[in-house]
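What follows is part of the complex, with its chains left where they were.
Letters are used for the chains, namely A, B and C, taken in the order the chains are written, and counting of residues starts over at 1 for each.
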C-alpha cells in the first residue's frame, strides 16, 4: 500500500530552519502519525494539507513541544533536537497558533496577547509596558479594541485575531498557523495573508494549515499532503486544485457546491420583527420546506445573535418566532426543539460538544429525550444511532466510545452536525457548519443539506464563506449592523452584490 | 420549647431579688443536652428572680465565644456568666469585662489568667475517679477495659480522662487495653467501640467520657451490654438513666447541670445585690447506678 | 531472533497488563482499596474476619449512602454541603412525628424522606432559579437544616420508632440492614446514572452545561431533580444512622459532607463535573471506612490517628494517580 511519496517541489533558497524525519506519534487505538517527513526553510510558507484527522495538528503539536513523538527525528537549524516543552519550543524560536483557541476568557485582551510572558520586574507586572506591547501586536493584525476588555466578550473572529497577535508578538523565526482562517471573514483573511507575505519577506518560515484551497495558492510555496498520518507528497503550491484534492482525498471531487434545488413547500419558519436591543433590530425572515436560506454579512453583523434568539438560546425584546404557524415561546430552547428547530452553534467547543464525553453520548444528546420511555433511556437505540451517524458522516474515530476531545477538529464538527441530523428537526439553523471541515467532508455536509431539503426540511445557513453561501443557498439575506439590508435570489447573488450590500450600510453609518 | 424568652414571660414568681438586672450567659455549646439543662436551670432561676437573661451558644468555638462576650459588653449587660469553651482562652475574653467592672461568673469550666468573681463547677477530675471506681466495682476489680475519648484537646476530655487514669491505677488487675477517640458522638462511639471489641474480644468494661459515646458503646455491645461487658458513662443524661434502669449501662457520673446554671445565676444576682460570694461554688457530682434510680 | 522473542514476550506482558488495566483502570480506587486491605490484614489478624468485614460495611454505609446522592450532584458539576445536616433533620423529623403526633411509624419515615426531598429541592431551586453557586446554596442549607433539627428536638436526642430501629438491625443473624440498604441504594444510584434520562442529563450538564442546554436539556429542571435526589439519599442515610443508634440525634452526621465528597472524589469523579460512577463512590466510601476501622484495630493513639488518616488518604489516591500516569 505504501506508495512512494511524490516529491515534485524544489525547496526554496532560504536556509533550512526545521526538518522532520519519519515522525511517529501514537495514541491509544490510533496511529496519528505513521512516519511523516517534511522541512521548512526561511522565507517559506509551507502548507500542510490533509483531510480531517489526517494528523496535521498532531504534527505541529510535536513541533510545538505539546506532544513528545514516539519515533523519528527533529532538526532545528540542522541540529537534532528534542523539544521537551512549549517553553522550549519558544526558546528555539517556534511560535504556534493552535487550532483550538488558547485564550483565558476572564483575562483582558492585553493579558491574553502576552499570556505567560508579561513585561515584569522582580515579579511585578508592568502594565503600561504590557499595554504598549499588546497594542503594537494587535495593530499588526488590525484589531482595534479596548485592551482592558475581557477577551470572552469578543466574538470568535476577534478572538482568533488575538491568538494571531499573541503568536506574532513572540517575533519567532518559525511561525506555525493551524487553521487560523477558519474563523475569519474574507477581509481579515486578506489582512492575515498580507501579514504573512510581509513575514516571509523578513525571512520567517511558516507552516500553514487551511482547508481553503484558494488561500493555499495565494500564499503557499510548497504543499505537503498528509493522508492517514503519512506524508503522501510535497508539491509546489501552484499545483492545480483538482490535483491537490486528489492527493489529499484519494479521489477527485466534481462539484464543490452540489446544491440540488427542490420545489418549495409550505412555510416552516417565520420570524417577524425580531429585536434585541444592542444586538439586532427588526429582523423578519421565513424559511420554506425544501429551502436553504443564507444569512450573509460581515463579522459582527449579528447573524449569530439572530440564530441564537430564534432558537431560544438568548433573550430578545420583541418580535415573534413561529414554526409551521405555531408561535414558539421566547427564551426556551426546550420548546424550540419541541417545535422542530435545531441549531449547530458556531463555537463547537463551548456550545456544541460535551468534550469529555464519548462520541456516542454527544451524538445522542439532542435525541436523549426522544429515546426516553418512562424515564429510562434506550441506550441500545442511541448506540445504534451513533454507529449510523459515524458511518453516514464518515466521522473518523477509533470507536463510538472514544472521547470527543481526542477527535480532530473537523471530525468534532461532524459530531455536532450528526447530533442534530439525528434529531431530525423541521428547520436546521446552521452557524458556520463547515468551519474547519476538509474539502471532501464539506461536500458530504452539503449532500446532507440536500437530503434535508429533499425530505421537506428547511435550512437557515449562516456562513462567513461567501462561496459557500452563494453555492448552497436558494435565497440570500444580507445583514449589516444588526439589520437585514437586502435579499438576493440565487440568480442575482454574486460575491460583489452581497459585499456591496453588506458594506454599504457600514459605510453609511461611518459617515454619520 | 425554646427557652430564650429572655424572662419576658414568667416574671410572676419572686420578683424583686433580680429587679431589672440583665444577665448574659455565654454557653460553650447547646448541641449537648448537658448544656441545654444548664441553660434551663439558669433560665428558671432568672425567671424566678425576674431578671433578664441573654443566652449565646459558641458551638464549641472559643473565638465565637470571644465575639459573643464582646457583644455582651456592647449591650451593657449587668453581669456575665461564662461557660468557657476553653479555660485558657477565656482569660483574655473576660478581661475587658473585669476591667469595666462587670461581674463575671465562670460556670462548669474555670477561667485561667483572669480573676473572675466566682467559679461555679462540678469537678470533672473527681468525676473521672468516681467513674473508675464504679467500673472497677462492676467488673470485680479485674480484667481488660477500653476508654472512649471525647474531642481531643477539650478540657472535659482531658480532665475526665485524667481522673479515670488516676482512679483506675489503683486497681492493679485492671488493664486499659485501648484508648480511642470517638468525639463525644454517639455514632462514632458505636463504630469505634465495635472496632475495639473486634480487636480486643476479652474486654469486660468500657468507660466513655460522655453518655453519648457510652450509649453508642451499648449499641455496639448489643446483648452483651450489662451482662459480659459493663459500660460507665458521664453526665447522666436522660437516655443514659434509662439505659441504667434497663441494665445495659452500669453507671454514669451525674453532674447536676441545672444546679450549675441555677447556682451561677444566683451567685450573679447576689453579687449585683452587693452580697459576698465564695470564690468557688461546688456543685457535687455523684456516681449514679441502678440503685440511685 | 532473540529480539523477536523478547518483543513477543513484551507484547504478551502488555496484553496481560492491559487486561488488568481494563479491570482496575476503570476504577483506580479499587487498587487503593486492595492495597489498603492487604496492609491492614498484615498488621491486624482480626481485620479479615467475616465479622470485621461486615463491621466495615456497616460503618461505611451511612457515608456511602450520602455519597451516592452526592455523586449525582458532583457528576453534574455541583456540590452538596448540606447532606449531613439534611440526614440529621430527616431523622429528627421522623422521630418527632412518630413520637409527638403518634403517626404510624412507616408514615413517619415517609415524612422524614419527604423532608430530605424538600430540603434538596430548595437547594436545587436556589441553584437553578436563584443562580446561587451550589457551594453557597448548600452551605446555607447545611446551616438551616441543622438549625431546624436542633429547634425541633430542642437539642435533645429523640427516641426512634422501632420501624426505624429495624434499619440498624441484622437480618438472619448475619446480614446487617445498613449494608443491605447501602447495596440497594448503590444499585439504584448506578441505575439512575446509567439508564435514566435524569442520569444521562447529569453527565451532559456536568460536562458542558451550555451544550446541554442548547441540546434541549432543561438544565434548571434537572438541577431540581438532582438536588432533590441528593436530599432523598441523605434522608435515607439519616434514617439508617438513626436506626443504628435507635434515636434521632440533632447533631448526627455533622461534618459527614466532607467524607461524602471525599468518597466520590476518591472514587474517580472530578469536582469539575462530567465524570463519576456509583461503583467508584462505593469503593471510595469503603476506603475511608477501612482506614478508620484499621486505625481502631491497631489502637493508634488518638492524636496520631488524624495524622495517619490524612497521610493514608493522600497515599491511597496518590497510588492511583501515579499508576494511571505510568499507564
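Note that in this section contacts are C-beta pairs under 8 Å (C-beta built on N, C-alpha and C of every residue); 3 or more make two chains touch, one makes a residue touch a chain.
These numbers come from a predicted model, not from an experiment.
**Student:** The viewer shows one copy per protein chain type. What formula describes the complete set of copies?
**Tutor:** Complete complex, expressed with the shown chain labels, is A x1, B x1, C x2.
Keep this in mind: only the chains that are shown with their structure count from here on.
**Student:** State which chain is most central when centres are taken as means of Cα atoms.
**Tutor:** The chain sitting closest to the overall C-alpha centre is C.
**Student:** Between subunit B and subunit C, what is the separation of their C-alpha centroids in Å?
**Tutor:** Here the centre of subunit C sits 34 Å away from the centre of subunit B.
**Student:** Can you work out the whole-Å distance between the CA centroids of subunit A and subunit B?
**Tutor:** So the centre of subunit A lies 71 Å away from the centre of subunit B.
**Student:** Where the centres are mean C-alpha positions, what is the separation of subunit A from subunit C, in Å?
**Tutor:** Centres of subunit A and subunit C (C-alpha means) sit 42 Å apart.
**Student:** What residues in subunit B touch two or more of the other chains?
**Tutor:** In subunit B, no residue touches at least two other chains, as defined above.
**Student:** Identify all positions of subunit C at which a residue touches two or more other chains, and write them in rising order.
**Tutor:** none
**Student:** Which bits of subunit A are touching subunit C when the two form their complex?
**Tutor:** Going through subunit A, the ones touching subunit C are 311, 313, 333-334, 337-338, 343, 345, 350-357, 361, 364-366, 368-369, 372, 375-377, 379, 419, 423.
**Student:** Once bound in the complex, which stretches of subunit B touch subunit C?
**Tutor:** These residues of subunit B touch subunit C: 1-2, 30-33, 36, 149, 152, 177-181, 185-187, 190-192, 194-196, 198-199, 212, 215-216, 219, 238-239.
**Student:** How about subunit C: which of its residues touch subunit B in the complex?
**Tutor:** 44, 46, 49, 51-52, 55, 58-59, 62, 150-151, 154-157, 168, 241, 244-247, 249-254, 292-293, 296-299, 301-303, 305-306
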